[in-house]
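Below is the structure I would like to discuss, written out as structure tokens.
Only a single protein chain was left out; the remaining protein chains are all shown in position.
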Amino acid sequence: MSERSERTIRHRGVSETNAMADWTADEMMTVAAARQLRDGVACFVGIGLPSTAANLARATHAPNLVLIYESGCLGAKPDRLPLSIGDGILADTADAVVSVPEVFNYWLQPGRIDVGFLGAAQLDRYGNINTTVVGGDYDAPKVRLPGAGGAPEIAASCGEVVVIVRQNPRTFTERVDFVTSVGYGSGPGERERLGLRGGGPRLVITDLGVLEPDPVTCELTLTRLHPGVTPEQARAATAWDLAVAERLTTGEPPTARELAVLRALEATKHGGRGEPRRPPP
Amino acid sequence: MSERSERTIRHRGVSETNAMADWTADEMMTVAAARQLRDGVACFVGIGLPSTAANLARATHAPNLVLIYESGCLGAKPDRLPLSIGDGILADTADAVVSVPEVFNYWLQPGRIDVGFLGAAQLDRYGNINTTVVGGDYDAPKVRLPGAGGAPEIAASCGEVVVIVRQNPRTFTERVDFVTSVGYGSGPGERERLGLRGGGPRLVITDLGVLEPDPVTCELTLTRLHPGVTPEQARAATAWDLAVAERLTTGEPPTARELAVLRALEATKHGGRGEPRRPPP
Amino acid sequence: MAKLVSLADGVADLVHDGDVVALEGFTHLIPFAAGHEIIRQRRQELTLVRMTPDVVYDQLIGAGCARRLVFSWGGNPGVGSLHRFRDAVQHAWPRPLELEEHSHAGMANRYVAGASGLPFAVLRGYTGTDLPRHTTNIRPITCPFTGETLTAVPALRPDVTVVHAQRADRAGNVQIWGITGVQKEAVLAAHRSLVTVEEIVDELEPVPGQVVLPGWAVSAVAEVPGGAHPSYAQGYSVRDNDFYRAWDAVSRHRDTFRAWLDQHVYRAGAVA
Partner (left out) sequence: MAKLVSLADGVADLVHDGDVVALEGFTHLIPFAAGHEIIRQRRQELTLVRMTPDVVYDQLIGAGCARRLVFSWGGNPGVGSLHRFRDAVQHAWPRPLELEEHSHAGMANRYVAGASGLPFAVLRGYTGTDLPRHTTNIRPITCPFTGETLTAVPALRPDVTVVHAQRADRAGNVQIWGITGVQKEAVLAAHRSLVTVEEIVDELEPVPGQVVLPGWAVSAVAEVPGGAHPSYAQGYSVRDNDFYRAWDAVSRHRDTFRAWLDQHVYRAGAVA
């Protein structure tokens, strides 16, 4: 998946007097995700949108957010967007850098991480995630995706999971072709039966709105729309018969500060050739 | 057990013209142990006589001996005798300092250490070692000893084991009261049956001579005497009917250099109160 | 974030009668001052856990704080026996002491399992020894791939772990260097943790060989300069070998031990 949104649809903001009130759907999605991170929690961050959202949160309302990267960086405090989960800026600014076995065994597995951020290539109504293969069968897939990475255990062991994913009927599918990471499995009680100790998906944040599991059925339910989005758009972007909350709310648009900080962060995400060799520190 | 020998018997050396030719039985034992360490091997060292012998070897014929201490110091190169397995000089001079779990799991357990040095409170004819309880039963022992420490796994996993122990009938016993560390168990094939991957005791070095396992029966056999010791003395110091090799040899006495280096090392083993607090480095 | 507390408050809050308590520190950085505070607050019925119950546990055992000891090597390193430990085992003085006995490799792996949120650890260990006869906490386990038999030990999950470290910052991030032993695992395995430090600083200057425990993984930090004495804190102090030697005589008899305890612990302040 590309780090940069390929969508260019722009929403007209609420305030004509605010020069920054133009935002993209991806910006709205990132801001909505950042807002979900309470200050001081520990957050297991993947690269791309989750990392952008987490760093936006840290630069705005959550200065003490603890960012954990699977490369072993605990409490990283990058002043620019890292370009990979192993960016040098993460090690340079971390409270501690530990080995990859340690980050999984001592930090993720025992449930020390409050929030896990995940993406998805396919997602079903119970928040089960596929990032492995789409179409055909496993041995001869139509599309071979990167695979599991840290996701199965993040989904199993974090206190809760937040999924960030663009909403469309190919992604929001009736049945995932491969269960890479378990959400609520086949429904209520399944996580407990499997012995998964984390709480599972608490939120799915898309470019259209926010879905939350129904407290009884565990089925993902549309609970919030981003400004300018209709329930019909969200239902049309979902292959299953999307449940909509009785009290469907509309989220606040990005504030000028959120957008300014987000765009300043994005501007740090330039490429660049490797610099010539420097002497060691 | 005291680090310092309480024996004061002195042997008259071979050369009347050598002013250093007076040595103690413990010195002979330490020198004999040091000589067994080939240069470049990795050696798991306990404190006391093993540490003295290993450091003597490193200061004489084996400058590239790799000293491994269970405190996690790999390749320590102390210029004085460490006073405990966690002496700061070990960390300061080590190639790498690792955690205690790592030293056991990544370094000892896979068989990376060539030689393990062990002491014993009791030892039987198959080189099984007791450092746990003597007399009475386990729950109400006559003497409670320190216990296992690293010894059971050193005895199991090192390429070979060298035992350094003073010889007397209480220690060299028909049957150990508790098997803390396995030598050859009940005899040939037992290590293989137990799945122990190290070679077991290759040498037992005492203040009287050297015992080696018989290649067929695995029974410890007296193969060498220190200068001035008789086979009868060794048999009298052994509670079982000690086998004596057909070709019993007599070891070389400590050289002047060995004694000088050993005594210089011992002289560094002074005590001392903690110094007042210093600023951190 | 770890709370910054006094040693007395830290022990009062975190160490309770009947708790499973681990004081760790492998020769280096042994939390003696915290041990004395536990004695001073007259904690009872503790299960004491420690790989090397050396002088600090000799003191706690002799003071009657312990009901049970889980350990792998109980001696006065470089000196000899622990007389209070022996007296408790051999003569039930001042009270009986139950033992659960392991090897270092087993204990280290039990902490690793605890830190990892696993119920057990697997090792090549104990095989052929008499140790498994005396506890149900050493059991065989079969490799599901090769069929080979190995040894399993259950995770250690102390109610509270206490360690000493060189430094912490004001957010409670703890920095340890030199021989770091099993401290990280012991802290992460525990439900609660108390770290005494030589000093609290504004900024933790990185040091080669350091282990950093993030403040959000520690319950409380107390500044206790010299809190490892007679053990040492690399960069701050050296080991007081005279004390270890002198302990042999002090601890050999009940009355000299009690006099020492009275003078150096009960009547002393929070800092040893």
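In this document, chain identifiers A, B and C correspond to the written order of the chains, with residue numbering beginning at 1 in each.
The definition used in the following text is that a residue touches a chain if its C-beta (ideal position, glycine included) is under 8 Å from a C-beta of that chain, and two chains touch if they have at least 3 such contacts.
What you see is a predicted model; the values in this text were computed from it and never measured.
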Chains in view that touch the one left out, judged over the entire complex: A, B, C
Touching the absent chain when the full complex is considered, from A:A156, A:I205, A:A234 or A:V261: A:A156
Omitted-chain contact residue, chosen from A:Q122, A:T180 or A:T238: A:T180
Identified contact with the non-displayed chain, of A:N55, A:Q109, A:T173 or A:T206: A:Q109
Sites on subunit C contacted by the missing partner chain, in the whole complex: 117-124, 137, 139-141, 143-146, 148, 150, 152, 154, 206-210
Hidden partner interface residues of subunit B, rising order: 40, 42, 64, 66, 74-75, 95-96, 105-106, 109-112, 157, 197
Contacts of subunit A with the absent chain, listed as residue ranges: 1-3, 47-48, 70-73, 83-88, 90-91, 97, 99-101, 104-105, 108-109, 132, 138, 140-153, 156-157, 178-182, 185, 190-191, 194-197, 270-278, 280-281
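Following the convention adopted for this analysis, only the chains that are shown with their structure count from here on.
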Chain whose Cα centroid lies at the greatest distance from that of subunit A: B
Distance between chain centroids, defined by C-alpha means - subunit A, subunit B (Å): 58
Whole-Å gap separating subunit A and subunit C, where each centre is the average of the chain's CA atoms: 41
In subunit C, residues with contacts to at least two other chains: 184-185, 211
Subunit A, residues touching no fewer than two other chains: none
